[in-house]
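Okay, so here's the structure we're looking at.
The complex appears here without one of its protein chains, the remainder shown in place.
Going in written order, the chains are labelled A and B, and every chain counts its residues from 1.
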Amino acid sequence: MDKQKLIASLNEIVGPDNVLSSEMDLMLYSYDASLDKAKPDVVVLPDSTEEVSKIMALAYKEKIPILGRGSGTNLTGGTVPIKGGIVVHFSRMNRILEIDYANRTATVQPGVITLDLQTEVLKKGFVYQPDPASQKVSTIGGNVSENSGGPHCLKYGVTSNHVQGLEVVLNDGTVINTGGKARDNAGYDITALVVGSEGTVGLVTKAILKLERAPESVKTLLAIFDAIEDGANTVSAIVAEGIIPATLEMMDNTVMRAVEETIKVGYPLDAACVLIIELDGMPEGMDDNASKIVEICRQNHVRDVRLAKDEAERNVLWAGRKGAFGSVGQVRPSYLCCDGTVPRTKLPEVLNQVIEIGKKYNLPIGNVFHAGDGNLHPLIMFDERDEDERSRVLKASTEILKACADAGGTISGEHGVGMEKLKETAFIFNECDLEFERQIKRAFDPDDIINPGKMIPANS
Amino acid sequence: MVDDTEKFKNLSETLGEAHVKTEPKITAQYTVDNVVPRAVVFPKNTDQISEVVKFANRENLAIVTRGSGTKMAMGNPPRKLDLVVCTSRMNHMLDVDTSNLTMTVEAGVKFRDIQARLATQEDRCYLPLGDLEAEGDEIICSDRSHSGCFVPIDPPYADKATIGGIIATNSTGPRRLLYNLPRDCIIGIRVVAPNGDVLGSGGKTVKNVSGYDVSKLMVGSMGTLGILCETTLRMLPLPEKMETLLVSFANFSDASAFAGRIFETSLLPAAVEIMNGEAFGHLSLDDKPDFGSNGYVAAIALEAFEPAVDRMRIEMLNMAKEAGAGANAVFEEEDHRSFWLAMSNLSATLDKKFSGFIKAKLNYPLSMWKNIIASGESIFSEANLDYIVQAHAGNGICFTGLLVDNNDTSATDKAVEAMNQLLAYCQEVDGNLVIQSAPADVKSNLRIWGKIGFDFVVMKRLKDQLDPKGIMSPGRFVEGL
Partner (left out) sequence: MNIVQLKKLSYDEVAKCNKCGFCLPSCPTYLVKKAESYSARGRNAITRFAIENKLELNEDTERAIFTCLGCGACTAVCLSSVQTKDLIFQNRECQVDAGFYPKVAKRLVKILEESHNISDEDQEDRAEWQELIKELPEDAFEKETADVVFFVGCVASFFPMVQKIPANMAKIMQSAGVDFTILGGEEWCCGFPLIGAGMPEKLAAMKDHNLKKVAKVGAKTIVFTCPSCYHTWHHFYKSDAKLMHASQLILELIKDKKIEFNKNIKGVATYHDPCDLGRNTGVYEEPREIIKAIPGLEFVELPMNRKFSVCCGGGGNVEMTDPDLSAQVAQTKLASIKAVGADTVLTACQQCVRTMETRAKRSKTDLVVKDLTQLVIEAME
């Protein structure tokens, strides 16, 4: 379809104010938080499911690539339109449609910011558990598509475990509902398939999310170590002891220093790493569990274990953790985050390999990650403008993911494959696995117009 | 009758003659809703299953997979049935990594063996080891990891079901309140696809977003998208203390008020089960307290740290009193475990007692549970039927069973009519009613899968794409997929 005609048709659907097509606007939708870039042909900002359905039907009829975008904070090129086409920006569809405490659900549009929903339900003593570090800005649509996780997902599970139903616009514009307020619907679990599909099977226009009562009490510990190995061994030992805290996060010296530049948390800057360990639930038995954890830390040569004495202290500890990615900008302008995940017993070993890889390529690497889940996030720091450095970074990243896969792990724990890790899927999938995924994709999108070129490598 | 021996010769060569049965005497024991398969095969590992499926593809044979056979009564009668694939020989625990809190097992491993394997040195286990009975020449796993862990699933037929069957049917029980669903604890699978390909998804990491979540797609898919061969599960440490509170109430309204109170607090019980006297009366349990048969019984599972259990017991018994409770009883540890095993076997017990037993699973938005049960009560008593009701309060799930004799045609007709009425009511409140078991000859009068959602278009597209020849469990799943 001719571009002017396309724009005219979209104008009719959403009104000209909500169709962006200037060269500047296209450039501004060419990126996300990853390193990739590609321009769309046009950007639309719909306001309703009906509009999205019409946009999709148009794309289907004309075989134009189309993809959804929330806040564009994904780290793997998920919203980069490598085949051009239409970008559907969900920023205007940001209404919390209903909070139904009796049924413990919240129904929201995809553009709702995760934290906004959480703040709202907390007023009534409820929580929506998934807490990606980007919760201040990420949207529910993005969380659903990437199956995002966060510190508390150790105990409570990732986004997938908290989505009860979705409204999805299919390739031809058909609107379907999966799941619902009632659980255990008959038939295939389409909800589970759409969650984590990286926007490749349809556009999500509504989500029914599960709410839970906020835990009665919370205890947050900061364990300080003089050697990374000790911290890593502690993590493995806590899990092996059969203790699943609410969170078990690790942060190394490099990252602590960077964070301290912007947020004054009071991390011990002379320590090698810290663990942020949080317990929650009923207060009964919590002290015992905490003492057990402290004992394990001691066995692993902890320097000191501090207890957050109030909500304010706890908040500042978390502000530091959640701000960690961004703050590495204080060290070098760009970073690449490897999202490799390993069985928890392999943590010390793989962490060592990561450090070695950093040395080999002469790149600074900071570590801040969901240790309890075995979900590493080595942040390789560099300057995107330096071509040589950039190519070393890509090599190092591939090598790190290989190390994770070799340890029985996987290449992505929560950020997705996107376009950044297509090649690395070979570390974990064989041709049969990939073919099965392609079949799933074909079932939803036989013409390959929905976020094409992502998640599954093309047939070789 | 055609002699199929020749046809299946090829398979015999791959699996070994002893593991491919075509004798009518044997195949008759493997009927699915009275349809007799042409052969029953017993592959010993994933590769052999792959061979079987490839063979079925070539020969265009319809396959139904079977574990222990506890839930073969689920689903529509098969449209076509040639091969029953039994997973009973696939009973190996491939990797028990208690330090990582994960384990990988073959699909034919029984749930009870998994739990037994994870028991402590002192044989403290999630299931009551003393109550488990082996059938035939089977033995119950005596190898112990001594980890004191368990796999947090609470399925019906806990002592017989295989893990493959549990996952394929998405079997859940009362304690999903605390531990969630099988879909939440599966982190990896190996599956033989309908074309015979062996494929994997997920693995030993508790988090994974590399590719579509094929593991979750397989949960509850009733073997229509492939054969589940191996699965990796996450486990949890055994709770420090386990205890059951049983409280009797004069009627449902008091019992439900009690449950309602519990959910207003931040206490964390593992299960809040509300059942009628009939259900409680049929539980096969030694030393069952006598609560009479007219009222309702609330069974609360407490699985937590000791002080937390103590607090919950005290607070909940108080709440019960305020809600007008009658007698109560407390079961600790092994008695607790025996109680919940008996709960998980309730339908098995009733199935044996009533030849025309019809069992349904109802789902609905949480807040509708009182209306649903009231409506069930009135429909059933109007039709003068004996019934059990068992609600997983706080989950929006309820089971109900009609205790009829298959020879009593008038009762059976009334039962069918009643189930259909209840289905209509469930639909009205955005819920559904799925028949979990019914005599084969009654099934045609029932809507086995109840109401099908708007997403059926996608289910159909998936099935057509993944199993174009329609050889995996044809006809049994929703809308005859």
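Assume a residue touches a chain if its C-beta (ideal position, glycine included) is under 8 Å from a C-beta of that chain, and two chains touch if they have at least 3 such contacts.
Because the structure is a prediction, the values reported are computed rather than measured.
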Result, missing-chain neighbours among shown chains, is A
Using the definition of touch stated at the top, determine which of A:E12, A:E98 or A:D383 touches the missing chain. A:D383
Looking at the whole complex, which of A:G72, A:G85 or A:P245 touches the chain that is not displayed? A:G72
Based on the whole complex, identify which of A:S53, A:S160 or A:S327 touches the chain you can't see. A:S327
Could you list which residues of chain A touch the chain missing from the display? 20, 22-25, 27-29, 31-33, 43, 45, 71-73, 89, 91-92, 94, 113, 116, 134, 136-137, 259, 261-263, 323-330, 333-335, 383-385
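The definition used in the following text is that only the chains that are shown with their structure count from here on.
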As a quick test, compute the distance in whole Å between the mean CA positions of chain A and chain B. 33
Residue ranges of chain B touching chain A (in the complex, touch as defined): 97-102, 147-149, 170, 172, 180-181, 183-184, 193, 197-214, 216-217, 219-221, 225, 236-238, 240, 266-268, 304-308, 310-312, 361, 363-367, 395-397, 430-432, 434, 449-459, 461-462, 464-466, 477-478
Can you tell me which positions in chain A touch chain B when the two form their complex? 100, 102-105, 146-147, 149, 153-154, 157-158, 160-161, 168, 170, 174-190, 192-193, 195-197, 213-216, 236, 239-244, 281-282, 284-286, 288-289, 341-345, 370, 373-375, 408-417, 421, 425, 428-430, 432-433, 435-437, 439-444, 455-456
